[in-house]
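All protein chains but one are shown in place.
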């Protein structure tokens, strides 16, 4: 059993286990810090008109740097490696706060802290880590990306539900070994979060099986193009006889671990932040605005709507935190839970629907202002839609859960 | 700060607080015990035809006694008084298990353990407790009831949302003092859970303000009639010059505390048990039944439905447990939570809708068998409906939440 | 474009409305509350309705029936169902199969069955498809398993067919005088090519009624188990070709297959009307904390939604019926059946919800909801939605 990392302190071994929803002092402290940053700096910047357009929103690099300077870029990196050593729950707490301010920045920064924790903490060889860590820690703009998706590839379960995968699933990005041991990579990846800002990319390739190569941004033959229709800072990675040394190869466990990280609860926490921002904006508004000689909130229909919004967000938060905690406590689940529910996927499906509905209803409270591009509400709706329809969407998530509930294991 | 009771052991003071979803050993043990009882005895009995009819289902008194003998009747009674000293979370865990077996029995037993914890643990004077406890502990059929609702009384917020209460809210059951200090009570209470089996009733009366009297079942002038259209074992209490001694009066805090107990999370846990029973029945069935040359669960539509059911139940459980935990930790909430959400009410609203949908969709998986009275599915749908439409239903719950979110305090 | 009813249509609607209000509604809750499912049926209401023409309304005029068109059928079904959905269904179950008698039976079969049907107020019809382990597979035969589906076996012996096996959940099972039964006559062929239809009177030797199903809704309406032990049916009672039960019916684009869809949609509409009427009456008279319910926003919103859904369903039902009368191919009847499920359940749930604060589980609101739940497996389950959707996607 691996000892789960805790934010700022190792967990006491042997402490009596007891159901407890208290956040730790450290979690409260970091939430406070991030919330202040969001309120004072991120939110005002995120509400500038150019950030309210739906696509091609420039990433707020200065604020990304500031957030990195708070230590967030290395949030999940173990303490002994110079990171904050936070656990998955703490990552969710931080991601929600950032997401309430600016989901693009939250997604970008979250991707880096997630990957640095995973790569350095678990997947790299010691030699790889020794090369990686100093550069990562020294350079405040050292970001990370994981390139798995390929154009025209079919990653949805869809037709293969409850059947062995068939069809168009083989990777087209291929790596072959040169005589000197170098890897020569050719192919294209798209929908890669952080591609435009990453200095190191973990790239999934076909090389007699699925393997993962660490490719620096400045490797010869690697080119990145930005794409505008996704949340966060996304792009395509073009690899044309791109050469990396032999020791760029990660171990065989890397592919599965990186794939699993796509479903990290912190991603849903960013979305939850969007929902919270929309809900809080609506709550503030309906407490002020008068219609029919009463404040809006004093109308039954509005009070009911707000209650439903608040309930949905609280339920989503519960599922996300539960999934995060389960990630930190893999054994606890096996021992004590009867449910076969894949919690992270369940949290994704629930949160995506909940937040979209919250954002839409929050916008409705604002009347015509809810659809104006210079107001934040339409952006919340748009961002929530992107979560609802990213990574093959909720239909795919539910099919995956359906398989798990039936005990079906993909061969 | 009151020290929250723990099941079987006092909580370590000064232990480091950390978010932890582990159930304690004691919680796991009691869950196991109750689950065995439900599987082996309660469920088979509950599936007998006479228990599948919608109304006037006879309470399974023998099994109620057996469950009492397991110590459940005094689940929330503090240990030093001879009870199990469990916390609200443990009560939810037990209530869910019982609810999955037979919600009527769960509701009846839950009412007794809730009221004994509240009355003896908090509301009775020492003298009252000294008289009450020996009788309660000795008699395995000593059950408790709280009589607050009156015929034709309007307890829904409805027209009074966000406005001071008006209209028809005053209690009609009145108590007056006789010369010898005795209370003479006249009036009628209806929809009283456990009225037909309770040996002691806490009765809300008007006596220059709202007061609560402890009235034994055999008090002269008290008569109980059974009513069939509610879940659990319900009835009306008729009081006609009913006389109780002066020391039957509870302190002034009792009225509010008993009122608040109506919203105890364990009540929603019973409902959650109904949803789980329906879901588990459906899951078993769709894994077996073949249609279109595939097991039902291998159909996308069914897999999707099951996923949605499982997610909803998990989210409901999260809210219920959170509400229970918050009840056990009143200070934690004040210190750390930003939400004004009344968690117990939120858990009720969410669970009621979630379980009804789960029960309905589970029944649908069974085709025509889902509507047959000799099958459990229609009973689950019916029971879930009763939860959805009890205590003024979800519309009222949401209005109450709406008021809380807006910071409105009822004068 | 004209939505108004002609004089004859209005007359039938009015007659049905009056019968529902004066005769059906007063007994509806009482029959529903009877615990034994064999006892819920009432021949008196059937006889009364039969005398008014509701049992035989769709038999062609040349055969002595009333030959009402689909729009009239839809309106009458909705009116009757507003009184009691299950009683309405008992009548219209006869319509479904009098369609068939008239359309595909031989002259001699018409003489032997249609005439007594027209003459006898207690002659009701049943139809048997579902079997203990073949429900959905009959309605949507799987492409991957050609032998799935029904197993009631029919073997030819001289001029007779010997039937062995069971049917379950059979409509009007314990009260019908005549059943249309689909029987597997070629066990080695796929469902659609090995099934024959027979007319089986209830006094057929070797046939008996088993269990009457104890349903949560539609309690008046009898669904029963039919048991066949060497039951002997003359070949004269065979409908259409041997092994041709499904072939025949597939060719009819506006006939009985669509009628079944329209029937469920129109019947649901009647339940919606009943629920809306009950809800409006409550909201307009009940006071809560001194104020009429109808003056509360959330009550208004619920009532508005109930009416919105009901009128959407009514509009689609009328359109589908009108298309059927004009033989215009369309998926609207099937879509109306699917929509009916969503609408009737939400509308009856909202009605029960509005009664929340008045009393626990208001008996009428509870009954309307229980009746509506029947739609889940008849009209709105995955199979019934896929059937329609697959015709749309092509």
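Going in written order, the chains are labelled A, B and C, and every chain counts its residues from 1.
By our rule, contacts are C-beta pairs under 8 Å (C-beta built on N, C-alpha and C of every residue); 3 or more make two chains touch, one makes a residue touch a chain.
Quick caveat, the model's predicted, so the values are computed rather than measured.
Enquirer: One chain isn't displayed here. Which of the visible ones does it touch?
Expert: Across the whole assembly, the hidden chain touches A, B, C.
Enquirer: If I consider the whole complex, including the chain that's not displayed, which of C:233, C:321, C:347 or C:369 touches that chain?
Expert: Within the whole complex, the residue contacting the unshown chain is C:321.
Enquirer: Tell me which stretches of subunit B touch the chain missing from the display.
Expert: Where subunit B meets the chain not shown: residues 299-301, 304.
Enquirer: To test your reading of the contact rule: which positions on subunit A touch the chain that is missing from view?
Expert: So the residues of subunit A touching the missing chain come out as 53-55, 154-156, 158-160, 165-169, 191, 229-230, 290-294, 299, 301-302, 360, 363-364, 366-368, 370-374, 378, 381-382, 385-386, 388-390, 392-396, 399.
Enquirer: Touching the absent chain: which residues on subunit C qualify?
Expert: The missing chain touches subunit C at positions 1-6, 9, 71, 280, 283-284, 294, 297, 299-301, 303-305, 307-309, 311-313, 315-316, 318-319, 321-323, 325-326, 331-332, 335, 338-339, 382, 385-386, 388-390, 392-394.
Simple rule for what comes next: only the chains that are shown with their structure count from here on.
Enquirer: Centre to centre, using CA atoms, which chain is the farthest one from subunit A?
Expert: Of all the other chains, the one whose centre lies farthest from subunit A is C.
Enquirer: Taking each chain's centre as the mean position of its Cα atoms, how many Å separate subunit A from subunit C?
Expert: 51
Enquirer: Return the distance between the CA-based centres of subunit B and subunit C, expressed in whole Å.
Expert: 41
Enquirer: Hunt down the residues of subunit B that sit against at least two other chains at once, touch-wise.
Expert: Subunit B, residues with two or more chain partners: 294, 302, 395, 399.
Enquirer: Residues of subunit C that touch two or more other chains: which are they?
Expert: 296, 298
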